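The other protein chains are all here in position, but one chain of the complex has been omitted.
Just so it is clear, A and B label the chains in written order, and each chain counts residues from 1 on its own.
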Amino acid sequence: MRSTVAAILRKDLRLELRTFEAIPSMTLFSLTTFVLFHFGLNETSVEGDLAAGVLWVTLLFAAILGLNRLFVAEEEQGGFDGFLLAPVDRTAMFVAKATGLFLFLALVELVAVPAFTILLLGPSPWAILPELILVLALGNAGIAVVGTLVAGIAVRTRARDLIGPLITLPLLVPVILAASQATAPLLAEGGAQALPGRWVAVLGIYDLIFGLVAYGVFDFLLED
Amino acid sequence: MTAAINSIPAHPPPAAIVLEDLTRVFGERIALDEVSLTVEAGTTLVVFGPNGAGKSTLLRILATLLRPQLGTARVLGHELPREGWALRGKVGLLTHEPLLYRDLSVRENLRFHARLHGVAAGRIDEVLAATKLTDRAGDPIRALSRGLAQRAAVCRAILHDPPLLLLDEPRANLDPASVELVEPLIGRASGRTRVITSHDPRGGLAEADVALGLRGGRVELLRDAREVTVEDVGALYG
Partner (left out) sequence: MTLYGKGLRSLSIATAVVLTGAFLLIAFYAPEDADQGIIQKIFYIHVAMAIVALCGFTAGGVMGFMHLRTHDRRWDLRSYVAIHLSLILAVGVLLTGAVWAKGSWGSWWVWDEPMLVSFLIVFLLYATYQPLRFSIEDPERQSRYASVFAVVAGAFVPINFAAVRMADSFIHPRTLGTTTGGMPGEMMLTFLVTLVGVALLFVTLWKYEMAAKHARGQVKALRRRITGERASVVGGRSAAPQVHV
């Protein structure tokens, strides 16, 4: 199982490096969205609740952008068939794709979060960086798990680009809710406050439950 | 005395494929309707029939990509769909699409499939040499002509040395030079059990040990290929 996941992940990373389809566009999209928020909210600096909201909604929409690409190569170039013919555990595809999406999001955030700090964020995030990274990681995990599952459903339908986001966004409301509630105190004006443990727990539980559900259910999307 | 004991006949090897009343529907459309046949190991079955007759469906069921809904199917001793997982890795599928990633090179694609199938890296060079693709191995699939891409697909199909080959109109997608090259790999001489779909009565019959004619999902013709004429095959399309 692990070697299969590694093989698929390496293949996907190599493809992304070759074609540069997902990561640059997701990153650029994030930066543009920050600019839009500046004009839309008419704010030069945000903090606390507002900052958390702007950051997470932007990351969420960037993820939606990348979701559609996740399985497109498999669907259009026969990757599903090639994989289904191999004597491997089929859930490996889910694990590999979700891990890949998680890594893509992390790479995007490597640029987007500093950009956010420069463009819009009032208070300095240096002191709370470890906590921020924790929340980002847990939020990414939730987005990766649910996003991969829904992308797997959507890619083989006719309205694939439309139905994917429609299903994903309501499912991710708890993630946005918990992640924003967890991030808001960290970005408060006048000194960061403590990381609210219960929202971190909510994120963790969400990730765990949906990780298990997706793991159990993904196989059924592949078989015919 | 010993001579008598030694002359006990050995059991004949089990048939490679045994289908009994195999049926598969898509909603209200019946793709395969109670198809029954037997394919002995090492022989070639060629499937004829007009479009929509069920040829591709049959191939995909044998490849474990589709589940049979009614009837029974035993392929290489494994019952489908229950033991489909055991059959994977023993089947090589060649279709109209090469099933290779267009932005990766030939070698990268083969390396990926080698890892999926647990095949040693040395085998990749072997098949590349056999199909004379070694000097194009570093080119991405999108840079190859259709004929060469299909040749790379042949590499993918036989990389794991499968005892059963499923070929969907192989000659339609290979240029004449490639056809000769891959003959020892996927042709009669390879010694593998083969199921081939074909729209070419003359060429198809020449390759076949047994000929199967499908129409509307039903078996209209199933005989030793030597007893089948080109006109018999043509009648399927009438």
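A few notes on this one:
By our rule, a residue touches a chain if its C-beta (ideal position, glycine included) is under 8 Å from a C-beta of that chain, and two chains touch if they have at least 3 such contacts.
Everything numeric here is computed off the predicted structure, so don't read it as measured data.
Contact with the chain that does not appear here is found for just one residue of A:Val5, A:Leu67, A:Ala151 or A:Ala178, A:Ala178. Across the interface with the omitted chain, chain A contributes residues 149, 153, 156-159, 163, 166-167, 169-171, 173-174, 177-178, 181, 198-199, 202, 205-206, 209-210, 213-214, 217, 220-221, 223-224. Counting over the whole complex, chain B has residues 26-30, 33 touching the chain that is not drawn.
Simple rule for what comes next: only the chains that are shown with their structure count from here on.
Between the CA-based centres of chain A and chain B the separation comes to 41 Å, rounded to the whole angstrom.
Across the complex, chain A is touched by residues 60, 63-67, 85, 88-89, 91, 93, 95, 97-104, 108, 112-113, 115-118, 140, 156 of chain B.
Taken in their complex, chain A has these residues touching chain B: 3-4, 7, 10-11, 14-15, 18-19, 73, 77-79, 81-88, 223-224.
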